[in-house]
Structure formats: C-alpha cells, structure tokens
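Omission of a single protein chain aside, the complex is shown with its protein chains in their original locations.
Here the chain labels run A and B in written order, and each chain numbers its own residues starting at 1.
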Amino acid sequence: MSDQQQIDKPDAPHATDTWRAIGFAVAAAAALLAVVAITVLVLDRPSIRGKDFLATSELAQMKSQFAQNPKNQPLAKQIRQVDLDLRRQYFSHLTLARYGNWLLLGCLVVFVISVKAALALRPKPPRLGAKQPDFLGELRRAHGRRWAVTAVATLMIAGAITPTAIEAYRRMTTVPPPPPHVADPALVAKYWTQFRGPGSQGRGAYDNVPLTWDAPAGRNILWRSPVSTPGKSSPVIWGKKVFLTGGAKDKREVLCYNADTGGLLWSTPIRDLPDSPASIKEPYEETGYAASTPVADDLHVFALFSNGDLACLDHAGKIIWSKALGQPNNPYSHSSSLVMHRNLLIVLWDQASLEDYMSKIFAFDAQTGRIVWQQRRGVSASWATPAIVRIGQADQLITAANPWLISYDPSNGSELWRAKTLEGGDVASTPAFADGVAYSICAESFLAAVRTDGSGDVTDKLLWQSDDGLTDLTSPLTNGKLLWTIETGGKLTCFDAKTGKVAYGKELEKVFNASPSLCAGKLWLLSMKGEMFVCQTGREFKMLHTNPLGEGAYASPAFQDGRIYLRGSKNLFCIAAGAQSPPTSQPAGQDDDGHEESE
Amino acid sequence: MSRRLSAISARTALPILAILLTMLVVTESAWSQSRFPPPEFESGYTQPTTTRPHGRAGWADYTDLAVLAGALVLASAATLWLRRRWVIVLISVASLGYFGFYKQGCICPIGAIQNVAMAVFSTDGYVIPLTVAGFFLLPLIAALFFGRSFCAAVCPLGITQDLLALKPLRVPTWLDRALSLLPWVYLGAAVLFAVTGSAMIICRYDPFVAIFRLVPLGKIFEGFARNDPELNPAALSGRLDLLILTASFLLVGVFIARPYCRYFCPYGALLGLMSRFALKRVRITPTECIQCKLCENSCPVNAIRTPTPQAGPKERLAGKGSLAVMLAILPVLIVGGGVLGGMLGTTMARMHATVQLADRVRLENSGAVKGTTDASEAFRATGESAESLYAQAAQIESRFTSLTKPFGVGIGGAHLFGAFVGLVVGLKLVGLSIRRRRNDYEPDDASCISCGRCFATCPMEQARRNGTKVTLNQKSESCPT
Partner (left out) sequence: MSKPDKKLTRRDLLRSGARGACVVGLGGMIGVLADHSDGQQMVWQIDPAKCNNCGKCATNCVLEISAVKCIHQYAMCGYCDLCTGYFTAQPSGLNTAAENLLCPTGAIKRTFVEDPYYQYTIDEELCIGCGLCCKGCNAFGNGSLFLQVRHDRCLNCNECSIAAACPTQAFKRVPANKPYLMKLAEDAE
C-alpha cells in the first residue's frame, strides 16, 4: 500500500470521494456479474457432462422402440432429430463453459483491483493500541485461552468420536437380517430334487420301489401323462409335484404334474426375458432346447434352457425372477443341469475352448437371483452336471470339464482342489462319489479315482486310474464298493471302487443315453428304447428283470417312496406296484420320430 | 449402401452372431481377444501409428524449482532488507501468476507433505520425484533462515487470500489460539491418509485450486509453443461441494484475513515451527522500537506481540504453577490421545477405496442393502472371491489399528495420530503457560507471514525511508506522540 502521508479527518468531504464511489460501484458490478456467471455455469445442465448427455430416457425409449421395428423410418428421423438437438446442446454448453470461466476470472480480478484501488484512495490512519499492560490480566487471559484450546480440542474429539459411537450404537441395536431361507435337508434327501437325485449320484433311498412293470400293457403303471413339449431333461419331484422342462423352437416351458394322478397342474412358458437374444439359436439336434434338468426346493423350482434363459418359479407356476445368461458358445448346446446348495442355485456355465477362457460357474441367491459368487474356470465347454457332496462336516461342489476336475466350497466358490484327469475330452459324465473318493471319466482320457481331502493340484496323487469302460455320455455309478459304467454302445463295466480292478465287462448290445442308477440294492439300466434292465449289484453280472416302456427314453428315472417316475420321449410315467393303467397302443421299439431304432 | 449390406462376408456375419451373444450378466474387459485376426492389406495401405504425446518436459519441472528458489530469495530480501510492501505485492502477484495460474496450483508444497510422507513411511514402493521433494524442502529451509516469506509472496493460496482480505476483522485471541490446533490435526490426518494410501486430503479439499483451474493458462502457453491451443477449462459444474467450499473461503476471507493459512494449512504449521528458529527474524522497526503502539493493530493476522508487563515474585509463582500443571498433564494427553485415536481407527480406514468396497460387497452379499454400485459390479466381474477382498480390506485396516503389537496391544496409524494430536494440544497448553519477556513490539515468529503491512505504520521505518536520522531521547517531527 502507498506510504502514509497525513492523518486526515475521516468525515470531511474529499476530492477522491467520487473516485471511491466509482471504484466500489465497479467492484459491486463485477461481483454481481461473477455471481451471475457462477449461477449460470453451475445450473447449465451439469447432468450433461460426460457420456450421459445422450442417455436421456426419451431417446432410450425411442431407440428400443426402433430396435423392435427397424423399418420405421419416421421414428428413425425423430431419433436423429433428438440426437442432433442433444449434441448441439452439449457443444453449446462447452462453449458457455469456456467463455464463462474466462468471464468469471475477469470479474474476480476486476473486483479485487477496483476495491483495493478504492480503499487506497483514502488510506486509514493506524489505530493506536489501547491495551494497558497488566500482568494479572495477562494471567487471566492466558487461563481463558487455555480453556479455549481445551474446548476446541474436546469439540474435535467429540466430532471425531461421534460417527464411531453412532455406528457402535447402531450395531448394538439393529436386528441382524434373518438368515436366508434354506430347505430342510431331510426333505431334500427324501424327494428327488435334481438330476440323478441327491448329490447327482443316481442313488435312490427307497427299498420298496417296484422292480417290474410293463408299460405297453399298463401293468404297475399308476399313470401316464403326455408331455406336450419334448425335452431330454429328467423329472424332479418335491412333495406331490413333479416338474419337467420342455423346449421347441417356438416355446420353452416348465411343466408341473400332480405326482399322484399325473394331471397337468400348470405349464409356464419362459420367453421374452429382458436381455434374452432376439432370435434363438437352434441347439444341437441330439441335445435340444431343454436338456438341463431343473432343480426344486420347498419354495421354488429353477429351470435353464439352451439359449441361456434361467427362470425361478414358485410351486404355483409364477415366475419369481429370471435372468438371460445369453446364448452360450457351446458346440453341442448346453446340457449341464442345475444344482442347489442350501439357498444358492449353482449354474455351471462352461463354454468355448480353453484359450477363450469364457467358462464360469455362478451361484445365484435362490430368493432374488442376485449373484452371490462366481468364478471363472480355465476349462472348455462341458456337459456334465456338478455334484454337491457332503464329506464330514463340509460340503464340496465337484465339477468335471476338459481338462480339470475341480472341487469348490459351494458357500463361497473358493477352490479346494483340482486334478487334471479329463484332458482332451468332451466331458459329459457327472463325477461319482462315495466314501471320500470322487471318480471322473471321459472317453478321451481315463477313469480316475481322486481323493477329496487334498488341496491344490492333486493330479499326481490319484488313487487309481483305468482305461477300461470309458464313457462319453453317461455318468458312472458307485456304492463305495463297486463302480459301474455303461457306454453308449451298451458295454457295462464293473470295477472294484477301491482298487480299480475290473470285476466284469458285459456287452448288452443296447444303446444307452441315460446314466445307470442304484436303488433297493439293484442296478438299474435304462436303454434308449425305454427298456429298464434291473440287474443285481454283485461282482458278477446277472440281469433280473426287463421292463418295457413302449417309447424311447433319454432321461434318468426318479426313485420315490414305492414309486418310480420315468420320462419317455412322449409321456411321463409313474410306476407303482399293484397299479394298472389302460394299455398303450403304440408298439415298442420306435423312437419319437417314428423311425425304427437301429443299433 | 446396398452393396455393403448385400455383401455379407464372414467378417460381417461373425460380428452379427457375436452381437447375438449379448452382454453376459456382468461385463468384463477383454485384454486382447483377437477375435478377428489383423488383416493383410493388398492396396498398399499403411497403418497409422498411435500418437503418444508426452506431457511437460522433465527439465521444465526443474525450472519450476529454480523459480521457487528465486521467488523465496526475492521475497525474503523484500521483507528483511528492502522492507517495502509494494515490492512484496509485486512478487506475490508474479508468484500467483506462475505458481497459481500457470502451474494450475499443482504441485504445491502443501500437497507435497503427503508425497514426502508416502516416500518416507509407505511400504508400497512409492517413488518421489526430486522436484516434489524440492518443493517440500525449499520453503522450509527458507523459513528456517528467513522466516515465512513463502507465505507472503510465493504461495498462491496465501496470495489469493491476501488479495481478498479487504476488510480484515480482529479474531479474539482466545479463539485464534484455540483454532490454531486445527492445522496440526490436519497435518496429522493428511500424513496418516497419505501413508496408508487412502486419500490425498490436502489436494482433495484444497479450496483455491478451483480458481487457478478456471482458465488453462499453462496449457495455453504450452499450446502456443506447440501451435495447438486448447481452451479446456475446469469443470465448474463438476464438484458442487468443492465449489461451495471455495466460495465460503473466499467470502470469509474478505472479513477474516487468510483463514486457510491461519487455521487450516498444515504446511503453515511446519513453516511456523521452522520460523521460530529463523536466523534473521522479521522486525517491525528497522532500528529500535520506541513503543509508540502505532503498529499494534496493523497486522491482518494479529501476529504482533506487545511488550510484556513487569511482574512481581508472587505473580511469577502463579504463572509457574500453571506451567507445572500443563507439563504434568502433557504425557496424560499424549497417551489419552493415542487411546482415543485408536478408537477412530476403523472409521478412518473407511477413507480407503478398498475398505469402502469391501464394506459395500459385504452389505450386498448379506442382503442388507439392495442394488449394486459401479465398484461392486466391477469387482464381481473380476471373479475375485469376496473373501480375498475382505482380507485385503482387513490388511489395510490393520495399518490404522494395529501395525505392531507391543505387549499384546495393537498400535496403528490411528493411535499415532491420536497421540500426535494429544502432543500438540499439550504443547499448546504449555506454550500458553510460558511467559516470554518482551520489551518491544515484535511479530510472533511462528505466525508472522512476512506480508510487510506493519512496516509503514512504524515511525522509525518512515524515518528510514525519508532518510531522516533519529536519535532517541529527542523528539522528532515524525513522532506522533
């Protein structure tokens, strides 16, 4: 500031008064202009910064309408006009911002200069200090200042502690969210809720199932219901409901039948999911649209189709949630079935080749469909279903694909162990499990017995491996002592489960698509023509009964209390001892296209 | 158009099929998928190269350092030897132009505290550029020898406030002393958050940098040098909360001089500390003080201390009593501060992005909150397990709550921060109990910012400027009393 010259009387009119007035006026004008500039800049559509400016709901709606009828030219013109307007707006906003900022800065500078100039025109004299030195007063003031420091320090601490205190209080008083709904495990074991029953092992728990029937004659057939939409998925049961899925080019649906009467309770089509691909890709002919078996619990049934449509329905057929996972890149179309672990729906989503690294496994929350965990998998496309098995107090989710057999902790997706036993193969066989040992098999590698208590890569710690009886489609079956495999061409091989030694091999000269089952101490083999061969489970082969179905069969049977549910190519059968149904007129030995079977 | 549409080559059909794949439930970034192999051109087409424009040349940063050194030297000379306010103002306007508008206020020595803290304490291998270290050290060294000339004439934040201090009011001394705790707390918090990799809070809550970024002067000058001017201003409509902060500080700054410098600036706390031991102190009078009291109210930051009154033995004892009490409670405050700081450790850890993400993922997974955030969706897309995220967050939290465990009790960054604040409070209380005998009007070394407004009020200074020789015990024309 300029050097002081004289002390002026403050109130006398001064030559510089007008200049001062001008100075302050200019300052006020500059300040006002600055405020206006700031307001305009701040209010000028801040939401159009960045990418958002084209994402208005109006334009999005028009674009989605256009996507549905792309030939609508007037709509296209409208879209272009709106788009152009939005872009113009954006660029004009940019120009406003550029020049507005310069203006703002200019106003600030003018304001400061004019005020300082105006103030300098009439410099104020220095104010004399009036304080008298006073020691006791000093002590008192020092005392007061110390308390002020203490007060500010306390305020700071209080301010800092408050959020923590509030958080602690909230945690003490909030009720924890209710645990997720989990179906009673006893009921899950009682009913047949997934592909090949509990743990995907194909083992039935009931001894009282009928051992013989004749479907064309109607003997021991409680009911037979036609299934309108075909599919290779197996029936699953909860309580008195039997669930099926079926799919064709124009329709995919979930069906529900009454377990006692066979009446169709409801059928719910699954279509028009948001994000579902616009046109459905035709699946591999042998697999079909509905190859994945659904899974049910006490409140829901979940279904998956070849185009990636995943749906959760309640037991009355209403869709609770659905997701379109997208068309998978799968050469033989997706066929892995769904499994559940407590409140999680596990979806194995293996695709493409190893290098593409596109395979994944998801765990969805059963109630909401939210992804709870997911893992990428370094495997190629696969067709086997995961097996969730209980080992001691813990559960393992065992998956098989080329080239790894991988076990996860189903609650969080963390990997437990893996073994490279499936290299080079198209893996469709679900791993078998008994007595802490998992068995993996594929036609291009070998049959391997893997201990489940390892961690990391356990490939060089296999219990045994064998090149006999390798299957490409069906899954192996074991009861802990013996292991059976049935090849598509009809060769049944029985191994000692502990050592891997072949107990016997028998050519059955039939074609098999369905995996073998164990129930009531018997071995059940279902041929593609629908004949169920009931054999003994010993170290020697002995066929006990042959039961005709009258139509082809690909799906696995479901064993319940005194009943067997079987899905043929055309009908759903319920088999119970002592029942009698009207005979069917269709001769045996024909598949659903009406062509003669050739072996 | 029809030619393009009808020629459905594999190159066209494949993408269409790929589009039918549609987005998966969660999107992911492909590193390099090579879905379509790079073509072999037959028409002699040469592929353009991707430009890679570099930023400022490396030597330009050393130029900044040189300018800083030069400005510090000039400012010190102006305050201590030349003693003219208009020279100081000139230097400060030039500094504002260079360090403020040209360099856009970054990197400044205040923010450099965080970088230095990261370099000294952090374990993740942060490499500090030499110029940043220089920016941190040079003003401190200057303060150690010449006082806080950085604050008056070099720091763009300080100069902005200085230019806007149009009607400075007097802050009551008790309030002034009490609020002077805040810069130290800010310093401790800034170091803690920087070292733990959580946030650079000094930069994030810088109230004045928005003004410097209003116009891209730096880029314009460099653009002209490269023939490519680009008028790309700061986004005023961006962070509304920061705009309000800037506006508040500007408004308050009109009536309370240098609010940020006095009550928030962490670097100011350090400079004040260095300045206490300065070799050449700022003096109001060029020769000796005649106790005329004319300078007493001329300091905008109330740094001028009056001569202390005489005290008898009884009063001196009372004063010493308070001092003894303050010294006694100092260790209590340090330990107490450490304990209280430790209680804040978990909350402070929430400043870190990974800890925030882990909290969010945990809430979403347990169903306590609906919907997802961009960060939680992006996390799920990576396929990493929630457990490993929680482990990472716990490890970061342990930097705050338990770095070491002496005697089984965890001591972490938060405890140290609390103990540091306790130390500062204790020392401030001790300082308020110490009586410093003064015979002259002189500025307090720590809080004087070397602005030179007091010089003109001193009659001895006026005499020096006029060339009038003054001998004491002799009335002269320039003495007003």
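Please note the rule applied: a residue touches a chain if its C-beta (ideal position, glycine included) is under 8 Å from a C-beta of that chain, and two chains touch if they have at least 3 such contacts.
Keep in mind it's a predicted model, so treat the numbers as computed, not measured.
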Next on the checklist: Just to verify: which one of B:Ala77, B:Leu166, B:Leu182 or B:Met200 makes contact with the chain not shown?
Outcome noted: B:Met200
Item to check | Sole residue of B:Gly55, B:Gly408 or B:Gly467 that reaches the chain not shown, by the stated touch rule | outcome: B:Gly55
Checklist entry - Which residue from B:Pro39, B:Gly371, B:Gly408 or B:Gly467 sits in contact with the chain not drawn here? => result B:Pro39
Checklist entry - Residue-wise, where is chain B in contact with the chain that is not depicted? => result 1, 4-5, 7, 9, 11-12, 15-16, 18-19, 21-23, 27-39, 41-43, 45, 47-56, 58, 61, 104, 106-107, 111, 114-116, 119-120, 126-131, 133, 137, 140-141, 144-145, 199-200, 203-204, 213, 216, 218-219, 222, 226, 228, 230, 232-235, 238-239, 274, 276-279, 288-291, 353-354, 373-375, 377-379, 381-382, 439-440, 472
Checklist entry - When the complex is taken as a whole, what residues of chain A touch the one chain not shown? => result 49-54, 63, 66-67, 70, 76, 79-80, 83-84, 87, 90, 94, 97-98, 278
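Note that only the chains that are shown with their structure count from here on.
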Checklist outcome for this item: CA centroids of chain A and chain B: separation to the nearest Å works out as 46
Checklist entry - Which positions of chain A touch chain B when the two form their complex? => result 1-4, 38, 41-46, 49, 97-98, 100-102, 104-105, 108, 112, 115-116, 119, 126-129, 131, 133-136, 138-139, 141-153, 156-157, 160-161, 163-164, 167, 177, 180, 275-279, 281, 323-327, 329, 360, 362, 365, 368, 370-376, 412-414
Checklist entry - What does chain B use to touch chain A in their complex? => result 20-26, 85-86, 163-164, 166, 173-175, 177-179, 181-182, 185, 211, 214-215, 231-238, 240, 243, 247, 293-298, 306-312, 315, 318-319, 322, 326, 340, 343-344, 346-347, 364-368, 380, 383, 385-387, 421, 425, 428-429, 432-433, 435, 453, 456-457, 462, 465
